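Please see the structure below; I have some questions.
Missing here: one protein chain of the complex. Every other protein chain is in place.
Moving on to chain A:
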Amino acid sequence: MNKFDLATDSVRELNQALHDQAKELTEREWHVSNPGGKHNLVVGVNEALSIDIDGHAGYYCAGMNQKATVTVHGNVGVGVAENMMSGVVRVKGSASQAAGATAHGGLLVIEGDAGARCGISMKGVDIVVGGSIGHMSCFMAQAGRLVVCGDAGDALGDSLYETRIYVKGTVKSLGSDCIEKEMRAEHLDELKELLHRAGFNEDPASFKRYGSSRQLYNFKVDNASAY
């Protein structure tokens, strides 16, 4: 196992060492201690590494991740796993705003709560949140699935495209063009699989599904008040 101690090593040294693995893989297991809430930890990783961060991370932890499995044993700041392409990012604590923003693929698991704009503009990632999420989550979300085992804040799914949202608890309000939809068998299967991958023992039947009514896909005068 390769060990980095951010009390003495720099973020630059850590990221460079991780990037170098994409050229010549020499070590799959990585452990990062004393992260101290530092920003931009393990960003741009492009190899199937297993990375444990032992503590809290700042902004953009695991940003643009490809292939790697990153576990944060703490909380994370803004934009965890932003623009992730593949791999798995698991946050054992809670996440700040914009978790999984614009992410194209992979799985983001937040075992605690996530702040505002969780899954904003997501483009194919799967996000599973064990707790609750803040307002404006899934704003302009395009593809992928968001699962929330707790509650959702205001304006969930505003201006949504094709992302599917599953919420177990209450939704404070739905955003423009987001509606509750029928939970069919294929959705229960999909949700079951997502919960299983995320490691949550929840009953899929206790969730509701939300998606786009697709009324704002093209500009229409009659919809002007929706914007």
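Here is the rule we use: a contact is a pair of C-beta atoms (placed from the backbone, for glycine too) under 8 Å apart; a residue touches a chain by one contact, two chains touch by 3 or more; residues count from 1.
The rule is short, and it goes like this: contacts and distances are computed from a predicted model.
Only one chain is not pictured, and the protein name UniProt records for it, out of "Sulfate adenylyltransferase subunit 1", "Acyl carrier protein", "Branched-chain amino acid ABC transporter permease" or "FMN-binding glutamate synthase family protein", is "FMN-binding glutamate synthase family protein". Interface note for the absent chain: among A:Met1, A:Ala185, A:Ala205 or A:Ala224, the touching residue is A:Ala224. The chain not shown here is touched by just one of A:Gln21, A:Asn75 or A:Ser159, and that residue is A:Ser159. Here the missing chain is touched by one residue of A:Pro35, A:Gly55 or A:Gly79, and it is A:Gly79.
Although one chain is not shown, part of chain A still touches it, namely residues 11-12, 15-16, 19, 39-40, 43-44, 46, 58-60, 63-64, 66, 78-79, 82-83, 85, 97-98, 101-102, 104, 117, 120-121, 123-124, 139-140, 142-143, 159, 161-162, 217-219, 221, 224.
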